[in-house]
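Please find one structure pasted underneath; my questions will follow.
Every protein chain but one is kept in place in this view of the complex.
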Amino acid sequence: MVISKDATITARGLTKGFGDFTAVDHIDFDVYPGEIFGFLGPNGSGKTTTIRMMLGLLHPTEGTVNVLGVQVTDLPKDIRSRVGYMSQRFSLYNDLTVLQNLQFKAKAYGLKNREIEERIQYALHMAGLEGREHVKTKDLAGGWRQRLALSASFIHRPEIVFLDEPTAGVDPISRRAFWDLLYSLVAEGITIFVTTHYMDEAEHCHRLAFIQRGRIIAYGTPEDIKAERMRGEVLEMEPSDPIKAVKVLREVQTSRQLPIEEVELYGSLVHVIAPEMEKNKKAIANELLQADINPGQMSIIAPSLEDVFIASMQEFEGTDH
Amino acid sequence: MFSRIWSISIKEFLHLRYDWWLPAFMLFGGVIELLLIGWATSRPITNLPLMILDHDQSASSREIVIALENTGTFQLKSQVYDFQTIEAALERGQINAALIIPPNFGNEMASANGQPTLSVILNGAESIPATTALRTVEGIARDIGEQITIKRIGMKPETLARFNPSLRVWFNESLSEALYSIPAELGLMMEFIILLFAALTFSREKELGTLESLLVMPLTSLEIIIGKSIPVIIIGMLAFGSMLGMVHFVFDVPVRGSLGLLIILAFVYILVELGKGLVISVVSRTQHQAFLLVMLVGMIDFLFTGYAAPVDGMPQILQILANFIPAHHWLEILRGILLKGAGFDVLWINVFVLLILGVVIGTFSLRYVRRSLN
Amino acid sequence: MAYPDSEEVSTDIPSQPIIETHELTRDYKKTRAVDALDLSIQSGELFGLVGPDGAGKTTTLRLLAGLLNITSGSAQVAGYDLASQAEAIKPKIGYMAQEFSLYNELTVVENLGFFADLYDVPRSELSQRMDRLLAFAGLTEFQNRRADKLSGGMQKKLALASTLIHEPDILLLDEPTTGVDPVSRREFWNILTDLHLDGTTILVSTPYMDEADRCSLVGLLYAGKLVTCAEPKQIRAQVEGDLLEIKTDDWQAAHSLIESLPGVLEVQTYGESLHVLVDSADERMPEIQIAIEENGLTCRHARQAPARMEEAFISLIHRMEV
Partner (left out) sequence: MSIRHVLAITRKEIYHILRDKMTLILVLFTPLFLLLLMAYALTVDLKDIPIAVLDYDRSQTSRAFVHQITAGQDLELYAQVDSMNEVEGLLMRGEVKAVLIIDPAFERDLYALRGLPLQIIIDGTEPESGGFAVDHIGWRAEEYINQVLTDQMQSLGIQIDNLQPIDLRVRAWYNPSLKPRNDLIPGLISMVLGFPALSVALTLAHEREHGTLEQLMATPVTRTELLLGKMIPYIIVGLINVILIPVAAILWFQIPFNGSFPLFFGLSAIFLFAVISMGVLVGVFMPTQASALALSFLVIFFPGFFLTGIFFPIASMPEMIRMESLFLPGTHYAIITRGVFLTGIGIDILWPYTVMLFVLGVSFTAVAALFFRKKLA
């Protein structure tokens, strides 16, 4: 079993079973320094279980995973001080203030006194909470609590950080600010292993893995995955009645009048995936006109990761089981 | 290493500051509670309601009534004329005892070899006051009996007195209930406080989901355990100190032995109870379970402190079991030092057993806590 | 359940609004969470409440659900006065808290049954209504599974179903789809759209801008104040200039380059592409493509794209902060 020497994380045949249910089913992947590695999948597909195994919180039933060159059965102390973790469930102390939470984390990770002050300021700035350090965490709005937990996981200058849905519930502006920051950190050589449901964020990842029911179904850079999984092209349009348009085109899809692979609503826009879009474009437009829906501006665009994600999820016998 | 441990302790203190009800209750509440209970229960049993049916109405029968009144044990109910009143009062639990003086009691007392009889009916529904009432009436009967003997056989009173063995009580001269029951109540309070705080350490974090991020930190479980234990130890010592001070000044429970030794042994005892509390907090999944276990363990230990009944009176198996209960040995030490002024030379067995129990519980709890934390 | 036709939605003269607030204010520990909010929502509206974190979305919903005392101002919900008749309002609304936690040890059916009892759903209709809801939320197969054994998406759908069991006139949902994967989110919103078309009034706060796009009316909250309140199309129209979508091989370098070009109003990153707001698309697009080539970057794709809610939200907020 070859462990790539310079990879920060190497998983080989990693498996975790709970009774008769296999949460993670023989997955292999590598994560390299200075890389944002995305781990995407529907709820309950084994994302959090995988992260817990990499942190030594759960012992794999089969296979191995190495973090920072150490086989993870029980992460030794010195390795843990080089690892940051933000769990899906809010795990700071609600009854403590922002500052107290950060001070505790800084000290617990063994930072020296002069470093602590500097890193706390850094974390406050990163979370945008300067001036509100003395507010109790439970009084912060959902998005702010998320940003505090985020900055807290970076406070001890970790070499590798595991982020489990870091920006869930965070408003678009702060999400973007956060990813800009992740990029500057990665530039300094930090490795980031992140799970997210925001597919636009997934585009920022250097490499990705799609996991479905415990198995990796796609692995590589966003471009590779799009090229490999996406056969058709994406037609984007802004119909007068988007909801009805989706219904109409789905009926067309099921009745196989046109080789439509996927119809999905994107806010007020509709994405249709089909092969040779140039040829089928007009036919799709006519279908809508017949149902007196004006297709509006139509343009053929490169598939976004969200299109790819949804297509591959549907492909693997539907959603959520 | 130490700074990391201390950071956890500070966090635990902060939690206490925000949930200030908890430390406030446990420390101040604890001391006040002990004061209240000590004040209520560690006093001689007095003014038990008593009814007297005096058929004789003679000088000697009145003499007995006055004697009973002077003991202070009884609070005489109004004059009673028939047995039915007594019967009804007993049924309603309004009286603890009733004395019936037969009609010719006076003459029997006077005649040379008369056989004066008295009959006492006790309310067995409350055995403790009933036994006390019985003892008091027996005392009065014996005193009056002695006067008769003196008259009848012309024996000088002082020689008769010399037929009763003279009694001396060591370590608790006035046989005050306070010196006996308060140490046990103090021990109980202390144990509950420590067990509660120790049980809280991990069960709360487990339930609120913050334990996971703690385990990921570069802390060995030993560091986490010590970090979380320091506040509990401090609170335990504070509780012990304040309660000891209170009982000493309010109930003047003496400290006849060496205070320093007592404090050191209190520290050892706290560590032992802390070990038990840690195991409870890790075994239980929710705080609800942890607290029910605290109550259970606390009550079991309390039975072996000899408060409700002396351990020697218990069935054999329980007496053997008592040796495995730290609280039992702690009470022996506490009473030994406070009341007997016992030193290490006397108490070394208890200390030795306490240390062994401490080591056993300590290693078990450490290993168990560490195993279940990872 | 057949999808009703969209024409039926009545657009007749606006009757008495089902939710109306006058200078609704709520203070919370030295900060003014909701500041003199004037809101008017017609019956059957799918009203999206958006805004940066801490703008007062949760507080507004809690106020309308009668969970918080009003500091000042007034509000009418379903014809009742919020301050004095909060309890009378409750049977009319279905409220889903941000951290809506089901009872883990109860199964799906038991959770639904519990809320059905609390909302006095008549027993005769209960089983029929429950089956419809389970099918509606795609949970029929899992009805006897414990709540803590469901995946995140399914838990949210069960939570929604629990608020629908008494067929309330009004739904107050606080970030119902946070932490749910894109596929389940779409299913969730298909359910909301059907309810909306059925005439249920829905007030939902969301951090996902694509969800705001699916609302009939969107209100933008900023620091407790209602900044704008209009249909998604009108809000998107508020974005000045045209939107260009540009893909390059190094979006960070391209980002700082394009920002400095003339006629560029705003540059936002979206995935690996850049969304550039310019005064006029025809004039600026070629200029930008040339600038990219000249600076050694390759422009893989450039087109004029329809402005989406996300861009509108970001530029509106930037305007507030500048």
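Chains here go by letter, A, B and C, matching the order in which they are written, and residues are numbered from 1 within each.
Criterion: contacts are C-beta pairs under 8 Å (C-beta built on N, C-alpha and C of every residue); 3 or more make two chains touch, one makes a residue touch a chain.
Just so it is clear, the structure is predicted and the values come from calculations on it, not from any experiment.
Engineer: I'd like the shown chains that the missing chain touches, ordered by label.
Structural biologist: Those shown chains that the absent chain touches are B, C.
Engineer: For a quick check of understanding: of C:Ile19, C:Ile41 or C:Ala65, which residue touches the chain that isn't displayed?
Structural biologist: Reading the full complex, the residue touching the unseen chain is C:Ala65.
Engineer: Which one touches the absent chain: B:Ser3, B:Gln57 or B:Gln75?
Structural biologist: Only one listed residue reaches the unshown chain, and that is B:Gln75.
Engineer: Among B:Ala59, B:Ile264 or B:Leu318, which residue is in touch with the absent chain?
Structural biologist: With B:Ala59, B:Ile264 or B:Leu318 as choices, the missing chain is touched by B:Leu318.
Engineer: Pick from B:Ile5, B:Met51, B:Leu265 or B:Leu303: which residue touches the chain that isn't shown?
Structural biologist: Only one of B:Ile5, B:Met51, B:Leu265 or B:Leu303 touches the chain omitted from view, namely B:Leu303.
Engineer: If the hidden chain were put back, which residues of chain C would touch it?
Structural biologist: Touching the chain left out of view, chain C contributes residues 28, 62, 65-69, 87, 90-91, 93, 95, 97, 99-101, 103, 105-106, 110, 113-115, 117-120.
Engineer: For chain B, enumerate the residues touching the unshown chain of the complex.
Structural biologist: Missing-chain contacts on chain B: residues 19, 21-22, 25-26, 29-30, 33, 36-37, 39-41, 43-49, 75, 90-93, 96, 112-131, 134, 137-138, 141-142, 144-146, 148-149, 152-153, 155, 159-173, 175, 177, 179-180, 185, 192, 196, 200, 204, 207-208, 284-289, 291-296, 299-300, 303-304, 306, 308-310, 312-315, 318, 332, 335-336, 339-340, 342, 346, 349.
As a convention for this text, only the chains that are shown with their structure count from here on.
Engineer: Can you give the shortest number of steps from chain B to chain C, where adjacent chains in the path must touch?
Structural biologist: The distance in steps between these two chains is 2.
Engineer: Comparing the two chain pairs, does A-C have more C-beta contacts than A-B, or is it the other way round?
Structural biologist: Top pair by contacting C-beta pairs is A-C.
Engineer: If you average the CA atoms of chain B and of chain C, how far apart do the two points sit, in angstrom?
Structural biologist: Their C-alpha centroids are separated by 63 Å.
Engineer: I'd like to verify one number: the distance from the centre of chain A to the centre of chain B, where each centre is the average of its C-alpha atoms, in whole angstrom.
Structural biologist: Result: the chain centres lie 61 Å from each other.
Engineer: Hey, how far is the Cα centre of chain A from the one of chain C, in Å?
Structural biologist: Centre-to-centre distance between chain A and chain C: 21 Å.
Engineer: At least two partner chains per residue is the criterion; list those residues in chain B.
Structural biologist: Answer for chain B, listing residues that touch two or more other chains: there are none.
Engineer: How about chain A: which of its residues touch chain B in the complex?
Structural biologist: 52, 55-57, 74-75, 77-81, 83, 85, 87, 89-96, 100, 103-105, 107-110, 136
Engineer: Would you pull the chain C residues touching chain A in the complex into a rising list?
Structural biologist: Residues 3, 6, 28-29, 50-55, 57-58, 98, 138, 150-154, 175, 178-187, 193, 207, 209-214, 232-233, 236, 245, 247, 252, 268-273, 301, 303, 305-306, 308-310, 313-314, 317-318 of chain C touch chain A in their complex.
Engineer: Mind listing the chain A positions that touch chain C in their complex?
Structural biologist: 41-45, 88, 139-144, 146-147, 165, 168-174, 176, 179-180, 183, 197, 199-204, 222, 236, 238, 241, 243-244, 247, 264-269, 297, 299, 301-302, 304-306, 309-310, 313-314, 319-320
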